[in-house]
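What follows is one structure encoded as structure tokens, with my remarks underneath.
Only one protein chain is missing from this complex, and each of the others stays in its spot.
Just so it is clear, A, B and C label the chains in written order, and each chain counts residues from 1 on its own.
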Amino acid sequence: MKYALRRVLQAVVVVLLAYVFTFVVISVLPGDPVTNTLRNPQNGFSEEEIQRIVAYYGLDRPVHEQLWQSLSRFVVGDLGVSLRSGLPVSRLISEVLSSTLVLAASALGVALVLAFAIGFGTQYLPKRYGQGLLRAFPSLFLSVPNFVIGLLLINVFAFQLGLFRVIDSEGGLATLFAAIALGIPVSARIAEVLVANLDHESAEEYASVARSRGLGRTGLLLRHLLKPSSLPVVTVVALAVGELLGGAVITEQIFGRTGIGSLVERSVTTQDLPVLQAVVTLAAIVFVGVNLIADLVYPLLDPRVRLGESRSRPKVEVAA
Amino acid sequence: AGGPAAGTATPPKDGGAITFLIDSLGDTWIPNNSAISSFQGHIWGHLTDKLVYVDDKGAVSPWVAEKWEQNATATEFTLHLRQGVTFSDKTPLDAAAVVANLDIWSKGDPTRGINPIGLFPKTYDHSQAVDTTTVKVFFKAPTLGFIPTLGYHGSILISPKTIALPSAQQADLSNDIGSGPFVLASWKEGDSVVLKKRPDYNWGPKALGHEGPARLDSITYKLVAEPSVRTSAVQSGQADVAYNPSPQELASFKSQGFTTATPRYLGFVNGFAINTKVAPFDDVKVRQALQHGIDRKEIISTVYTEDWLPAQSLFQSNVPGATDRSADFAYDADKANRLLDEAGWVKGADGVRAKDGKRLEFTLYANPYLAASKSVDELVAQQLGKLGFKTTIQAFDVVTYGERVKINSPSVAAYEVTRSFIDAGTVAGVLTDANKGENWFGLGQTDAKLVQLATGVAAADSVEKRAPLLDELQGHVLQQGYFVPLTQIVQRLYLQSPKLQGVTYNGIAYANYYAAWLG
Amino acid sequence: MAPQDRLTGELLRVEGLTVSYGDHQVVTDVGFSLRRGESLALIGESGSGKSTIARSVLRLLPRGVGRATGTVEFEGQEILSLSERRFRPLRGRRIGFVPQDPGNSLNPVRTIGVQAQEAAALIGEKGPEVVLETFDQVGLDNPRRVYDSYPHQLSGGMLQRVLIGLTVLPRPALIVADEPTSALDVTIQKRILDLLSQLRQDLNISLLLITHDLAIAAERADSLVVLKDGVVQEAGSTASVFSAPSSEYARKLHADVPALNPDRYQHLRDSDRPVGEPPRIEVRGVSKTFTVDGKVLTAVDDVSFSVAPGTTHALVGESGSGKTTTIRLLLGLEEPDSGSITVAGEEVTRRSHASLRSVRRHLQLVYQNPFTSLDPLWTVKRLVGESLDRYRVGDRDERVREALDSVGLSQDLLSRRPTALSGGQRQRVALARALVLRPDVIVLDEPTSALDVSVQAGIVEVMLTLQASLGLTYVFVSHDLALVRQLAHTVSVMRQGRIVESGPVAAVLDNPQEPYTRALVDSIPAGADPVAGGVS
Partner (left out) sequence: MSAAVALPTVRSFSTRSVPVGVVISFAVVVFVLAWSFLPGFFTSHDPAVGVPADKFQGPSSAHWFGTDHLGRDLFARVVHGSSSSVTSALIAVLIAVVVGGLIGLVAGFVGGWADTVLSRLVDVLLAIPEFLLAVIVVSALGFETINVAIATGVSAVGVFARVMRSEVLKTRRAVFVEASYLQGGARWHILTRHVLPNASRSVFTLAVLQFGFAILIIAGLAFLGYGDPPPASDWGLLVSVGKNYPLAPWLVYAPALVMIATVLSVNRISRWLRKTD
């Protein structure tokens, strides 16, 4: 339990640091949505007017003061007000969060289904023909820019086949196809690990021994190989959460969905610092939280690993 | 085609819902702070009314203000309001409400983070409600542009209750009460705004040729950031209007039977304001060479379609007071070459002209407010390249652009203008630095003729007296090469389902669906 | 299958068996036969194809890669060409399999019980009773606990018992055992082998035993097949192969097994050495504890011994008894909690790395595993020469070549990297690296346990020759008593961090005083004793 507590504390520190980090990075560029809107030549504001409004938002104070103020607000749960829209950041986020979570969860579902289909396929298909092709899929999935997948899917399934309507962007099928676009690269990562593990596990001595006990291919796969091969998938999935949240920026843009991703997109172009900070911190919380849970739950799944042991979950090498 | 959409094939009928795909829903919904947004203007245009209506020819006609008078020096105006106009919360839109609006437009409220309306005349002094339907407005100096400005997209009439709210609440669109033909049904930040018709609406502008409530039941503005997704959705019948399709594809859509609309706003044409302090543009010949070296026809045929018009002056040709000055800057490559030769710029081995060891070059900053700007600049760079004039293109996002590209800054030799206005008098405030003018050409008040013309335009107390001054001013600015027009600007483009009819476009090129119907 | 086959005839007949992995042929034209109730041993060095043959018989060659041709007849039925569906019922039911490494042979994430049920299901049993009964039969103390455990919670010996139990549970006619004990401690090896023999007799099961250990084969099998590079070198009854090996290879193999030739290197070992000099190494009352997960573990407990110059001192004991820790203390790689150590009169404990440098010149270590102790990116030349550079010794190339010569390595290897060397070659490189500074003392931590017997014999010979010519002092760690008898002068037997017995090799091994030492000595396979002597 001491271990769990330490991990939680560590996670909290990381989240706070992520908050500060974002602030520092974004503050590098002097620019903010307020001055930006004001400087739109259509507006024709004078310099004094601009200064007055900037002062209202406290944007003229030294950076460290701003950071201190925003950090002390953040700690008590106040995310501040969006400079761009003037709405409370917590409201902006709570409005779009569920949409992104649904998308990310569906994408994860799609990714898992695809990955396991590939994984099982490699164990069943004859080595020479189907397998080579199947094994090439993860690589291919990882090489296609996700916006190309998105544009392709939307073109074919929404416009050519009319399966879903883009304006109904939160609808079931629309969400499914967005999830496919977002999930494909993730499925590749999972499949890579899964296939490697299935190969590895099936070459393990215990697989031979189990077969020597009369088990057939399916029995071996389901009773023996599946569980140990899937365990590292927990790690990959936990890491993939980051990719899902990051990838949502583009997927949401293409599929015309609201969500954390499109919120980031909009806020970045206007340098809406409070929103960006909140979103990045939220993403960090989700990522750190999921990984924390994975760390704490893993020992329950894998009898070999005990909580707090230095080698807890197997570290999967993340390739970017 | 500009103006009302073509095709009135089916008779008007009531009912139906349309979907309008838009590339952004702007930033904030605080009415004062957002009214300028090119995106939110669509929604404000249906949620709110204005005091006057300005059509796409710049003609001003009554709306909430039934009639108005002004004194001889154009410093005092009296507005007579229409009776019985109410906000959607049933409170009356009366003289007191108008005074509240005028005050907040002109001054904003810095303590609440509410900006003034940028283009509202700075000469505003105060206004008072004479009775429930009469408002008197006082100015410190002649303000010819006041009445047309009331039809500008910023001047939206909002309920005084809303105006009194703190900014965080005004930012919630559902708190923003207007008197328009539509009311808010629902909205989701960064996603969509759904409007439904207001059944008791009965005070639309006469100019739109429709009375009573709107015909359509609802309008959904849905944010779809990808241009290709917007157009494909209209093409496949999933939506009715796509905002800002790429101009080059319009012809092809048209041939497929879709309606396209490219209304022009009132304002300056798209062109370069030249900083005469920056080399090589400190030489009038180089400026003139630039004017004559640009092939506007090729721009239109390559980047745009024949719906675009070449510039005839520095104003769009629909602006009252604009005159045809195209001869002053007509495309003539030989002339441009000659001018550059005369100015002493000699072509080097790499095809770039040079003088005293300096190359003839400058940077164009593509205007992020105009989608086609990059393509136009690329083409201009190609054309100038043939003259031996090297042009580099720099493109920034809106934020960086606002930071780095400022008009009249020494690093910006040519500022790409995209600016709408409702009254040509605006020009007086940008040409020189007199009266805190924007000093577009970096001349300060050194060009006496320019100063004199600008002051004359500003001080004019009637449109008739102003017209000849305006004409002379346009001629002077163009002959001196201070401004290099490109094309008349179409900043708002629409791709539309052929079923949607009766759409109107106002003087700032916003589509209005009050009178529209689905065939 | 003919009825008489059931009782007496041939159970398994292999003929012209050829196996290849991809286009790499590893077993060529192998043939042998095994009669009902008898046992046959396949022996040969690592990589000679023993496991491959076992897997061919069980049809467990890796899918898609391994391909077997020839004939394998089991109970009169040709099984290589049988469809998987028809063959599957034979696996487990008629042919059982005991694997080499019990630690890897059970699914690590499922309980023993779940896996045991798979074996019970072969004979239609559902409940845990049969399994528990079998566990009892194979000598597992607490069957219920074993049943509920995960593999990692049991020791290697227990796991091997479990595996043997699962194999015999369906009462197969044949058990294929692939090195069933080589991953286990010596003392446990003997018990497991005894268990197998016992069950075999009780249940009348035939055994195809695979081993690299001639001594075990001699002790346990009725007949032998000797393999080299996938080709049968010699086959016949154990007695005949032992008494009159007809092939060169079998003769050499026999000669290289320490247990069968305890006095092979006597002449080298007992050559002249100085007498009366003070001990080169003195270890006095050294203790070392580790704290793991809050638990204190005494790895070395009050250990003392001394080594005379030019002699070999062996440290023996089962795994975890503290041998490696002791020598790490000796080298100054760990700090003892108490006690003192001197090497050539110099204290090595409680000193900094810098101040130890001068001692280290004369004190070198050869690690157990040559696959991890050589930087894979370095060439042999750099590896061997490293210490010369560090200590700025001149004529580097000359001394490197000399060192390679002395361990019997050709100069051609100078520019190779470890990955391009065999295990034996690597260990020789490690030895050369230790020798190149011309130290007085070399510490060797199980230097041959990762190597084949014949390779081991080569290394041992080099060691002893060097000792005879250079007067080196060795501290030699091993769990192999037979090897210790061949090359050491003195020995300390360790158990749970303590030295339980020590003294001259002959005295300790021939006349062990402690029960633990006796158990260790007993577990040396005796070989086919009556005839063994006649061969050396």
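Just so we're on the same page, contacts are C-beta pairs under 8 Å (C-beta built on N, C-alpha and C of every residue); 3 or more make two chains touch, one makes a residue touch a chain.
These numbers were taken from a predicted model, which means no experiment stands behind them.
Enquirer: Out of all the chains shown, which come into contact with the hidden one?
Expert: Output: missing chain touches A, B, C.
Enquirer: Tell me which of C:S20, C:T134, C:S149 or C:Q189 is the one touching the absent chain.
Expert: The one listed residue touching the chain not shown is C:Q189.
Enquirer: Which of A:L153, A:L245, A:A278 or A:V305 touches the chain that is not shown?
Expert: A:L245
Enquirer: Of the listed residues A:Q123, A:N146 or A:S212, which contacts the missing chain in the full complex?
Expert: The one listed residue touching the chain not shown is A:N146.
Enquirer: Looking at A:V8, A:L125, A:L163 or A:V268, which residue reaches the missing chain?
Expert: For the chain that is not drawn, the touching residue is A:V268.
Enquirer: Which one, B:D94, B:D377 or B:D423, makes contact with the chain that was left out?
Expert: That would be B:D377, which touches the missing chain.
Enquirer: Of the residues B:T10, B:Q83, B:S301 or B:S462, I need the one that contacts the missing chain.
Expert: The single option touching the absent chain is B:S301.
Enquirer: In the whole complex, what residues of subunit C lie against the chain that is missing from view?
Expert: These residues of subunit C touch the chain that is not shown: 46-47, 100-101, 179, 182-186, 189, 212-213, 215-216, 259, 319, 331, 333, 353, 357, 360-361, 364-365, 367, 369, 371-377, 386-387, 390-391, 419-423, 430, 433, 448-453, 456, 479-480, 482, 525.
Enquirer: Please give every residue of subunit A in contact with the chain that is not shown.
Expert: Listed in rising order, the touching residues are 10, 13-15, 17-18, 21-22, 25-29, 139-140, 142-148, 151, 155, 241-247, 249-250, 253, 264-265, 268-269, 271, 276, 279-280, 283-284, 287-288, 315, 317-320.
Enquirer: By the contact definition given up top, give the residues of subunit B that touch the hidden chain.
Expert: 226-228, 231-232, 246, 248-249, 252, 298, 301-303, 366, 374-375, 377-379, 381-382, 385, 393-397, 400
Please note the rule applied: only the chains that are shown with their structure count from here on.
Enquirer: Rounded to a whole Å, what is the gap between the Cα centroids of subunit A and subunit C?
Expert: Going by mean C-alpha positions, subunit A sits 49 Å from subunit C.
Enquirer: Give, as an integer number of Å, the spacing between the C-alpha centres of subunit C and subunit B.
Expert: 88
Enquirer: Return the distance between the CA-based centres of subunit A and subunit B, expressed in whole Å.
Expert: Each chain reduced to its C-alpha mean, subunit A and subunit B end up 41 Å apart.
Enquirer: Give me the residues of subunit A that touch two or more other chains.
Expert: Within subunit A, no residue contacts more than one other chain.
Enquirer: Within the complex, which stretch of subunit C touches subunit A?
Expert: Per the touch definition, subunit C meets subunit A at residues 55, 58, 60, 62-64, 84, 88-89, 91-93, 95-97, 99-101, 104-110, 115, 118-119, 122, 150, 152, 163, 166, 293.
Enquirer: Under the stated contact criterion, what part of subunit A meets subunit C in this complex?
Expert: 126-128, 203-206, 208-216, 223-224, 227-228, 231, 302-304, 309
Enquirer: Note which residues of subunit A are touching subunit B in the complex, please.
Expert: It comes out as residues 29-31, 33, 35-46, 49, 52-53, 56-57, 81-82, 84-88, 91-92, 95-96, 151, 154-155, 158-159, 162, 165-167, 169, 253-258, 262-263, 265-266, 269-271.
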